[in-house]
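Removed from the display is one protein chain of the complex; every other protein chain stays in position.
For subunit A:
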Amino acid sequence: MYRKGIMLLFSMLLLAGCWDERLYKNASVVTLVGVDGYVGAYKGYYAYPNTAAQQNEVIEADGISPRDVRNQANLKVEQTIDLSELSTILVSDQTVREPLYDILDIYFRNPQNPISIKIAVTEGDVKPFIELTKDLAGGSGDYYERFMESTEENTIFPKLDLQTVGSMLFEQTIDIALPYIQLSEDKKHAVAAGVTLFSGQRFTGTVLTPKQSLTMLLLMNQPSKQARMSYMWKHDGKAMPITAEVIHIKRQWTVNEELKRIDMDYLIEVEIEEFAHDHLYKDPIFKEVQQLIQNQMQAEFEEVLRILQGQQSDTLGIGRYIRAYHPKMFQKDWHTIYASLQLVPSVQVKIIRTGVLR
């Protein structure tokens, strides 16, 4: 009796999988999605590998919402679109002027959609960025994923995925800065062009250049594997480039609640990676080089903070810090308070290594 019962249960257990079985061979497995437009008039692009032709197919569709666009795209493919292997979403710079969450909701709501994926903003329409991946042997999304990961390692793009972006979109106390990509002059490659600044859920229209973006990440105390800055050193009428790599950052913020002033002290330890003049073992040269880097970085820090405050874009998470440790100073309309804060950066640079040459 029991044995029969167990067998019956076991066979039911096997049956349970049938309804939700999804086989890759029956799906167009999309790795890259592009979104253009706004609520009511979206245009979507879906790139999936065509193994027979050894290239990527791109399907284009229109719809009133991102989900509707996908439904329309399904009408044009021989196999249903499947986003479970999605690795990158590209959104046009016009689309992100509207609340970003409008296009991301479907990714958070449906558990089949991955959320540990990359997102970037394109200069102009998304279409040419999707199409340049057509002839790639690998997945279109993987190309952009690798591209962004390597740029993250160079401390140009912040390390973000869809989940962290979503989390920040719901916070008043921190803003996102999304990777910004352009097309190269020959239109064959994507180029990292800095980061787009958001205030709340909307793109402010301001883009930080790669150099400013690196500075912003240093202000955030988020240097990645490489964070290099190059400056021109002028000495005895000659100009000589210096490249320094950030090794460590020590950050201390001191808040004066009454004056609404934050003193932002940074101690940055660097290694000299390029200095053809050499002779860094000579104290005057060493000090001059160190001072030059410090002055340049000080100016860059001030410039980036000015831009961030001007755009009411709190990408550094000053709001988070204030809310947690100075709650009396924190107010719900944080962006307005943030713009009126007195942010005073102070950078001290120390050269701690000079490579294998003196």
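For the reader, a short list of remarks on this structure follows.
In this text, a contact is a pair of C-beta atoms (placed from the backbone, for glycine too) under 8 Å apart; a residue touches a chain by one contact, two chains touch by 3 or more; residues count from 1.
In this text, contacts and distances are computed from a predicted model.
The protein name that UniProt records for the chain not on display, among "Spore gernimation protein", "NitT/TauT family transport system permease protein", "NADH-quinone oxidoreductase subunit J" or "Amino acid ABC transporter membrane protein 1 (PAAT family)", is "Spore gernimation protein". Only one of the listed residues, A:T51, A:S116 or A:S340, touches the absent chain: A:S116.
When the missing chain is restored to the complex, the residue among A:G40, A:G237, A:P284 or A:P327 that touches it is A:P327.
Of the candidate positions A:I6, A:M232 or A:I352, contact with the unshown chain belongs to A:I6. For subunit A, the residues touching the chain absent from view are 2, 5-6, 9, 12-13, 15-16, 19-20, 84-85, 108, 111, 114-116, 161, 163-164, 166-168, 170-172, 317, 320-321, 323-325, 327.
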